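Removed: one protein chain of the complex. Kept in place: all other protein chains.
Think of it as A and B in the order they're written, each chain with its own count starting at 1.
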Amino acid sequence: MILEHAELKRILPHRHPILQIDRVVEFEPHRRIVATKAISGCEPCYADLADDADHRFPTSLLVESMGQAGGVLWLHSAALSGEPPAGTLILGSARDVTLTGAAYPGDVLRHVVELDSVKGENAFMTGETWVGERRIATVGSMLAVMRADDALTPAG
Amino acid sequence: MRNYAAPLSAVDKLETADDGTVTAIKDIVAADPYLAGHYPHFTIYPGVFSIETVYQAAREALTRDGATAELAGIVSVHFKAPLLPGDRLTAELTFRPSPEDPSIVRVKAKCTRADGETSGRITLAMRVTS
Partner (left out) sequence: MTTAIDQTKMDELAEIAVEVLEIEDDEITPTSMFVEDHDADSLRAIEILARIEKKYKVDIPQAELPNMVNLQAVYEVVARYAGWQA
């Protein structure tokens, strides 16, 4: 199953410029997703940089990108099963993120995320990010949580 | 001008205590880069940007004496109370060399909101070379 960028907007609440996946190229409901994100020098994270600056793609955005791929895996699988979860998807926790390479403008990130289990409103996943033949990141575990919107208002 | 790519300026103020503890402050502002899309109906500071705050603070603290520091990995992140525009994130960082690898510094951060609630706990591994 291929999901184009516009279709991702029917699945995720994220919008420009923080919608950090471009296309889903493989999708096995409730099991595995492969999603790509092209890194371009015209993104906000490359604004206001010295010419000789380090143009490595920020890890925080890489993690966000992978998390969104996992979000699509969970949310779209649930919708296909007729039970779309309600609320806002947030990153609850992650562990053992190992960086073995870097990505730069011109690279295409390829996230491979697998769903370990879903427990109520909590989805447990593992993932890897590749650029071509190079694996640049591994996520040992990631927990995405569906929070009801009224649980996200500021404390009294 | 920054000398490395970053989604936003995630540290407004940085202070170092005598014992080496670093405190970083970031005011959550809806007009910051990327936040317009997170989310259009309701702005919430992305968890990964708290990671960015800790990373930027750690990088600044570790490169003060001319060393270079890069992110080797994220040991763990654990998010609790959400951060919304108008709030203030305070991250308290402690640094400890890794017992297994002398070039790695473990940065442990406790993140709190203005009301004192913990917004997250983040532990990073930074590779430092003099």
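As a convention for this text, a residue touches a chain if its C-beta (ideal position, glycine included) is under 8 Å from a C-beta of that chain, and two chains touch if they have at least 3 such contacts.
The model shown is predicted, which means the values in this text are computed figures rather than measured ones.
S.K.: Residue by residue, what part of subunit B touches the chain that was omitted?
M.R.: Considering the whole complex, subunit B reaches the absent chain at 76, 78-80, 121, 123.
S.K.: In terms of residues, what is the contact footprint of the unshown chain on subunit A?
M.R.: The missing chain touches subunit A at positions 92-93, 116-117, 119-120, 122, 124, 143, 145.
Simple rule for what comes next: only the chains that are shown with their structure count from here on.
S.K.: Calculate how many whole Å lie between the centre of subunit A and the centre of subunit B, each centre taken as the average of the chain's C-alpha atoms.
M.R.: A distance of 20 Å separates the two centres.
S.K.: Inside the complex, what are the residues of subunit A that reach subunit B?
M.R.: Those residues of subunit A that touch subunit B are 13-19, 44-50, 52-61, 63-64, 67, 88, 90-99, 147, 149, 152-155.
S.K.: Which subunit B residues qualify as touching subunit A in the complex?
M.R.: 1-8, 33-42, 44, 46-49, 51-52, 55, 71-79, 81-82, 84, 86-87, 113, 115, 117
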